[in-house]
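Missing here is one protein chain; the remaining ones are kept as they sit in the complex.
Letters A, B, C, D, E, F, G, H and I name the chains as they come in the text, with residue numbers starting at 1 for each one.
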Amino acid sequence: MLFHVEMTVNLPPQLDAARAAALKEEEKAMSQQLQREGVWRHLWRIAGRYANVSVFDVESPAHLHDVLSRLPLFQYMTMEVTALCRHGSSIRANDQ
Amino acid sequence: MLFHVEMTVNLPPQLDAARAAALKEEEKAMSQQLQREGVWRHLWRIAGRYANVSVFDVESPAHLHDVLSRLPLFQYMTMEVTALCRHGSSIRANDQ
Amino acid sequence: MLFHVEMTVNLPPQLDAARAAALKEEEKAMSQQLQREGVWRHLWRIAGRYANVSVFDVESPAHLHDVLSRLPLFQYMTMEVTALCRHGSSIRANDQ
Amino acid sequence: MLFHVEMTVNLPPQLDAARAAALKEEEKAMSQQLQREGVWRHLWRIAGRYANVSVFDVESPAHLHDVLSRLPLFQYMTMEVTALCRHGSSIRANDQ
Amino acid sequence: MLFHVEMTVNLPPQLDAARAAALKEEEKAMSQQLQREGVWRHLWRIAGRYANVSVFDVESPAHLHDVLSRLPLFQYMTMEVTALCRHGSSIRANDQ
Amino acid sequence: MLFHVEMTVNLPPQLDAARAAALKEEEKAMSQQLQREGVWRHLWRIAGRYANVSVFDVESPAHLHDVLSRLPLFQYMTMEVTALCRHGSSIRANDQ
Amino acid sequence: MLFHVEMTVNLPPQLDAARAAALKEEEKAMSQQLQREGVWRHLWRIAGRYANVSVFDVESPAHLHDVLSRLPLFQYMTMEVTALCRHGSSIRANDQ
Amino acid sequence: MLFHVEMTVNLPPQLDAARAAALKEEEKAMSQQLQREGVWRHLWRIAGRYANVSVFDVESPAHLHDVLSRLPLFQYMTMEVTALCRHGSSIRANDQ
Amino acid sequence: MLFHVEMTVNLPPQLDAARAAALKEEEKAMSQQLQREGVWRHLWRIAGRYANVSVFDVESPAHLHDVLSRLPLFQYMTMEVTALCRHGSSIRANDQ
Partner (left out) sequence: MLFHVEMTVNLPPQLDAARAAALKEEEKAMSQQLQREGVWRHLWRIAGRYANVSVFDVESPAHLHDVLSRLPLFQYMTMEVTALCRHGSSIRANDQ
């Protein structure tokens, strides 16, 4: 099932630069792994903001929470979660 | 280029039922035509609301406005438009 | 899986009283049927408002949307949907 | 009587990690004790957020405040309290 | 127990003047009866608005909802309910 | 004349604990003195929040500001002030 | 004492034009009478909106409410009231 | 001097179609006249909304209000006005 | 021309007390100088808040920005600016 997540990153100004860079690298690696597994189905940057729009394909809200709360930047992100379902006018079989 | 659009439909209670049904049919037909053309790339229903989350692939903001303002339900919808771009961590070539 | 839904009813002042009463009766009947089936797991009135807090136990967001959009008062209600999951401190096995 | 409480946790980034871990353990222990006593009737995680939705069964608003303000994480939480009552369509005797 | 209620009245412009006047009279009578019974403990007009701040002394949230939802103007009012309790610095015995 | 004030306390996490305790004691003493003088007419805790609802009986807005701005916790509080007046339906002579 | 009031006028589209014109004339007359009496001390149009910023010099919140609620357009206006007092840096004796 | 204005048009659904078309024609004519005179310096459509972003070059706030309040669609528009001034980093002489 | 400005002061808790006192003194001196020059036409304290409502009489938005941005507390203040103009019902010649 699909969930739409808008993530906004707020790194505190006093965060150590090396620590921030390491977190971003880990975040990228985990994000790409989840994309390869088909869990993180879409990922777009919002133009002009340190934020993204994502669509996750998970087994349940618990699965979604498990995935999101393990992200290295989780404690620095605000998440807005919206449950999606297939639209009656959609012609794409897998946009369920 | 991609734009994220959240559309919420607000049909006035006094709208004639037959007129409403006709508008929805026309909206569905035009939506499916735009999906076949690749312009309306994604379309999901937001669970519990008469609203959708969509991603459009257009040539410009002007093209986007032209598409949206021709929708049969346009005058009854609130649109929230967000410009998207490729995310540095994305592994999908066409989620540009 | 569980979804938290806050529903607020806004009946237009010009709605015919008999029609409103009939809709409320149908809404009540369908709500009680869904409660008996275990789909509408909790239902509470918010004190002082024509609104309720509910918890639904459904198979998917699509199932949730199907249930909510068939409610007789659906077109007169504002819905706020939140995906829930089991809390790490919960001691209740079925509050999953 | 029942009160609906949405709690959001905001731990300051500079909080010592050991202190944070200790507070969370104490919070969990007190939460489970209150659940066993029937005071903290429901507890769900909100998917994707460090937040929960809870329902408390207390004797009065004063009792509710006493319970909430003793939580180890109280000073780091934002609470939104809503008074609930039995819904006219409810079929559950104890969802008073 | 005490609940703080802010009520704002929104009479639709098309409401018949005689009907509006009758509703206001009934509202006033019921309000004064509830004040005499000690249920509607405080009632103040908010300067410059068709709105009031009230404090109710009731037995439960259900009692509060019962009282509020029977008010003749209930369907035309927006209610904001806040549960109160005795303040640790209060010197008034009955501001419980 | 009466003013309704909702005060929310936001103590910064880095505030020294002894200093915070001293401020709260001074606040309590001043609050009780003002209650005895009849200036701070009502004081209630908002259940679940470090906040209160108060009603002040003062000679003017200037008097109100003088009282509020001398409170020991003033710099850590957010104040929302509303001017009240006697309600046409009130039966209490002194709820002017 | 002084109160700052921001008034926004919302005439319903279905209001009869002659009736609207008559109300505006009465509003103007009453406003000018109150200005001559020194009660309506300042009156400015907000550029680009059917709204004004005003300062009233009244004896009490009750006096303010009495003045505002008698305005011919009162039922079509949203009022935002703020209590003012003399500023410690002011050099004008009568801006009390 | 320059003012930034965001205008959103809200035509009531019951407005007669011929009347709406005539108002839009008059609005367009007046807008183009003001552009030719240099008063309405910039005019852009906001993609996906019946709204525009404009920059006006006027002699005073009074001049701005005079221009805006004469627009044929004025009573159906929400205006958000922001005063602009030359930016210290600007290299354009006339963006004062 | 006149601009309405609501200023709210937010001094960071860690600001040195002597530095804060010095800034306030400089602010007061500059404010009184601007009042004497007729630029800062009105200045009122908002009751209960560290905030003021002011009316400035300046030559242009650029002049306004120049005045406001030189205030010693500027970096600690939130400013809300509204352009004013003479109201059609005003009887005061200089409330232009």
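What to note about this one:
Rule of thumb we're sticking to: a residue touches a chain if its C-beta (ideal position, glycine included) is under 8 Å from a C-beta of that chain, and two chains touch if they have at least 3 such contacts.
As the structure is a prediction and not an experimental result, all values here were calculated from the model.
The chain that is not displayed touches the following shown chains in the complete assembly: A, B, H, I. Along subunit A, the points of touch with the absent chain fall at residues 11, 13-14, 45, 47-50. Of the residues in subunit I, those that touch the hidden partner chain are 3, 5, 12, 14-15, 61-62, 64-65, 68-69, 75, 79, 81. Residue positions on subunit H in contact with the hidden chain: 2, 4, 27-28, 31-32, 35-36, 42-48, 52-53, 55, 82-92, 95, in rising order.
Just so we're on the same page, only the chains that are shown with their structure count from here on.
Traced through touching neighbours, the fewest hops from subunit C to subunit I number 3. Contact with subunit F and subunit I alike is made by G.
After Cα superposition, the angle needed to carry subunit C onto subunit F is 180 degrees, rounded to a multiple of 5. Chain centres here are Cα averages; for subunit B and subunit E they lie 44 Å apart. Per-chain Cα centroids separate subunit G from subunit H by 27 Å. Of all residues in subunit I, those that touch two or more other chains are 2, 45, 47-48, 82-86. Two chains count as a pair here when they touch; such pairs are A-B, A-C, A-D, B-C, B-H, C-D, C-E, D-E, D-F, E-F, E-G, F-G, F-I, G-H, G-I, H-I.
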